[in-house]
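With one protein chain held back, the other chains of the complex are shown just where they sit.
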Amino acid sequence: MAELTIIEAVRLALDQEMARDESVVLLGEDIGPDGGVFRATQGLYEKYGGKRVLDTPLNESGIIGFAVGMALYGLRPVAEIQFADFIWPAMDQIVSEVAKFRYRSGGMFTVPMVIRTPYGGGVKGAIYHSQSPEAYFAHTPGLKIVIPSSPYDTKGLLAASIRDPDPVLFFEPKRIYRAFREEVPEEDYTIPLGQASVVRSGNDVTILAYGAMLHVAMDAAERAMEQHKIDCEVIDLRTLVPLDIETIEASVKKTGRVISVTESPKTAGFGAELSALVAERWIEYIESPIIRVTGYDTPFPFVLEHDYMPSAEKVLDGIIRSFNF
Amino acid sequence: MAELTIIEAVRLALDQEMARDESVVLLGEDIGPDGGVFRATQGLYEKYGGKRVLDTPLNESGIIGFAVGMALYGLRPVAEIQFADFIWPAMDQIVSEVAKFRYRSGGMFTVPMVIRTPYGGGVKGAIYHSQSPEAYFAHTPGLKIVIPSSPYDTKGLLAASIRDPDPVLFFEPKRIYRAFREEVPEEDYTIPLGQASVVRSGNDVTILAYGAMLHVAMDAAERAMEQHKIDCEVIDLRTLVPLDIETIEASVKKTGRVISVTESPKTAGFGAELSALVAERWIEYIESPIIRVTGYDTPFPFVLEHDYMPSAEKVLDGIIRSFNF
Amino acid sequence: MRQIIDIEGNVISPDLLPKVAKKELVKWLDIMIAVRVLDEKGMRLQRQGRIGFHIPTTGQEAHVGAAAAIKDKDWIFPAYREHGLAIYRGIALADIVNHLFANDLDPQKGRRLPGLFGDSRIRFINPSAPIGTQIVQAAGAGYAARYKKDGSVSIVFFGDGATSSNDFHSGMNFGAVTKAATVFICQNNQWAISVPLSKQTATKQLVDKATGYGMPGIQIDGNDIFAMFTAVREAAQRARKGNGPTFIESVTYRLGPHTSSDDPSKYRSENDVELWRQKEPIGRFSKYLINEGIIDKDEPQRIHSKYDQIFNELISEADNRSTPPLETMFEDVFETMPWYLEEQLEEALRFTKE
Partner (left out) sequence: MRQIIDIEGNVISPDLLPKVAKKELVKWLDIMIAVRVLDEKGMRLQRQGRIGFHIPTTGQEAHVGAAAAIKDKDWIFPAYREHGLAIYRGIALADIVNHLFANDLDPQKGRRLPGLFGDSRIRFINPSAPIGTQIVQAAGAGYAARYKKDGSVSIVFFGDGATSSNDFHSGMNFGAVTKAATVFICQNNQWAISVPLSKQTATKQLVDKATGYGMPGIQIDGNDIFAMFTAVREAAQRARKGNGPTFIESVTYRLGPHTSSDDPSKYRSENDVELWRQKEPIGRFSKYLINEGIIDKDEPQRIHSKYDQIFNELISEADNRSTPPLETMFEDVFETMPWYLEEQLEEALRFTKE
């Protein structure tokens, strides 16, 4: 069993799924001899050849539309969008086609596929290499949304996504691609989509997070305990759609205090959905404002990105406000 | 002063703004000799000529990108997207360019423009002629979002949008394009963006709505009064971004009970943002679950659309649940 | 422009005339007329308010030749005026009619506007409404065909307006670069709703677009079923051999309105339409068959009557059925229904029961 980073776990999952199933085909920009701009596909072109690791022309709607055709035919495409910020040209194919094929055809045609894309800030990528667009897709019926926060989960969730009968958007938190290592079994395993994970249990405040923000939330939770004796429960959502409502419910009913941490702009972000769910289902348990710690409602900045993003300080501030309300 | 429908108010506003300002130019598919598939531009091609009422090739990213170039140059383009469902090919131009030009250039380049598009269900348009994508754009910093619900407001808001220094997405509720008439002055007037309107004042429950749903909300409010003596306050948001927080605040603090009515899918829709704002800012005033009445989390259906959409019955049910909690 | 028979049904390019069994030729006519009758029925049903929407096909029936030119295992990506491809393939006419009425027997569960149907059993892809998206999908399928080495190809139809779409560009380019086993067929019917070809593109002929993608292109008389058949057959053979895709510009004309919501008198003159009416594909192919002694002169009318009756019966059956049950609204979003859709279904049921 090796200690891997997230990006290595991505690569291992891709490699093993390709070995396991001939119909798994990768496509994207620079994923071939270059191995991907983040090295997610390094070595796979050499191992599986250019027919299965396809360097495409520079066109994201092309990549996704081409993948739709492959999927209709029975292949299992795994498409890479080089940065989540470049997913917009593919929006029509994703929203109008990928998400709706099963529905519009009465279930006759399906397009199972995975769209992998590095997302998020904190890497000095500025306005066009930092976005976190998960909320747009969570609002689109027909897409599953998966976001891992650790190497172990990455491998299990990506394998599950590739085998899933429905299209999955797999957002990879690039800020922590290489941030830490963790034991990742060689053996085949999957983590079922739709299951959150209680990463830290506690009784006072529930913190909902995913991706790189999970670690910010954990950092804040530890500090809250050390510095203020506030005992937070931290939940890693892992799958945004379908959401694990039971795990959230149990925690919210226990603590009565909720904070979400998401890095995209605040307005109409996924944090809003979490707040709304809580306010709609369990208001009688709620003892303090449902707080969102988010990126601000500006395009993603550059030199000031540290000030822009949710930080442990901001989350801690939220915890204290929530707890002392 | 004439009694106009919403679609006629759109046309009058376009006509008057074109007469007022030579730099106002319209572009879109079938807006020329055909007058638009909903007749929004009827007669304008004949009046202002093909250079100002431009029938474009069939490409929405082209329409918006072309408008960006016009706006950079100093024109005031008003682009029509034939149905909101067809806005997705333009997503990259809207999210990456229109929304970000001012910011990314440090304020040196701006692209004031209006993107008009008929949206919403209830017209037997099925999966691709019924969508309500406002939440996607509300989550995108740099865009203003305007949605009228009456002929009078339509003219005033569209004129204000065309004169605004920032890009505006102007969503037109096509279900009520011709639903009723209202006095609309010939004279020049604008309705400032960012101001909601209290369409019905009441003390028991606050209902937040916009577009065609405003009328569903009003219907429910009247029934709630007649049948259950529940006195609802109905707020027509009119501008989603920037939101009129003060009007909402005053109402929520007064009633302590909130329902939003939006027709797009529930998950991560604009109703979630409204719930989240309330739960974050005024939780101590809240006496019952913050309810969202929305479309369901499926692609938009066809024969069953009546069951899909928020109805006065569903809103009334929410009112009662909220009031009796 | 490839033309094999002229508008009087005379063979003008004998060397190009394909050898096709007489029975098969009669089948072509049969299917073309089925499409025409279906169009007449759809238009009437819409005018009567019995269905909400109709997309006419009249004038473009020569597309049937494309179905005849390929194999059953090949994949068809239609735009929305190519019902003949499905009928040639043997789709149950009852399925089409039930679909028109969006009733409980509609295989698509009443989810689409009338006219937008597909069927996986005949590899006839369920069409989109956003223009052009199927073009690059067909290229992906054509690539998959080569990857799977099963000797099949994909063919895709789209309009002149669609050549402006993003996915035309990506489809042609991805197809050419990957040598996808795909045939791109543009039904240049001169109009994209009210927008004429001259406002759609500055090029004189759409076939020129192939050049920029490094792909062979051919322009054909799209109202000549022999031209359609031979061009598609050659292109499919080329694709099947691994030599890459072909672009076919099929020059035709939409004789009816864009859809039942459209009023073409606003943007085009009846004269033009009249000119094109003379060139329409069914009359012309009928004349050929009569000239050649393959059918007698009453055969077209007989076929017409046959389908008239068939469709009338199907229509009266379909019209009496109920709409799909409420549950169906929540199916097929995903393979299995997640908890929140179950909740929403429950809510919806609560309101219908009232």
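Observations, loosely collected:
Which chain is which? They are A, B and C, in the order written, and residues in each are numbered from 1.
Here is the rule we use: contacts are C-beta pairs under 8 Å (C-beta built on N, C-alpha and C of every residue); 3 or more make two chains touch, one makes a residue touch a chain.
Because the structure is predicted, anything quoted here is derived from the model rather than measured.
Contact with the chain not shown here comes from a single listed residue; of C:13, C:120 or C:201, that residue is C:201. Residue-wise, the contact with the chain that is not shown comes from B:141, picked out of B:141, B:156 or B:271.
Within the whole complex, the absent chain has one touching residue among A:119, A:308 or A:323, and that is A:308. Chain A residues in contact with the hidden partner, per the touch definition given at the top, are 29-30, 32-35, 37, 55-59, 61-62, 85-86, 88-89, 124-129, 266-267, 296-299, 301-304, 307-308, 311, 313-314, 317.
In the full complex, the hidden chain is touched by chain B at residues 25, 51-52, 54, 56-57, 59, 61-62, 65-75, 77, 89, 92-93, 96-97, 101-110, 141-142, 144, 165-166, 194, 241-243, 245. Even with one chain removed from view, chain C keeps its contact list with that chain: residues 164, 166, 168-170, 173, 176-177, 179, 199-204, 208-215, 244.
Assume only the chains that are shown with their structure count from here on.
Chain B has its Cα centroid 30 Å from the Cα centroid of chain A. Looking at chain B, residues 61, 85, 88-89, 127-128, 267, 297-299 sit in touch with two or more other chains. Shown for chain C are the residues in touch with two or more other chains, namely 111-112, 128-130, 166, 333, 340.
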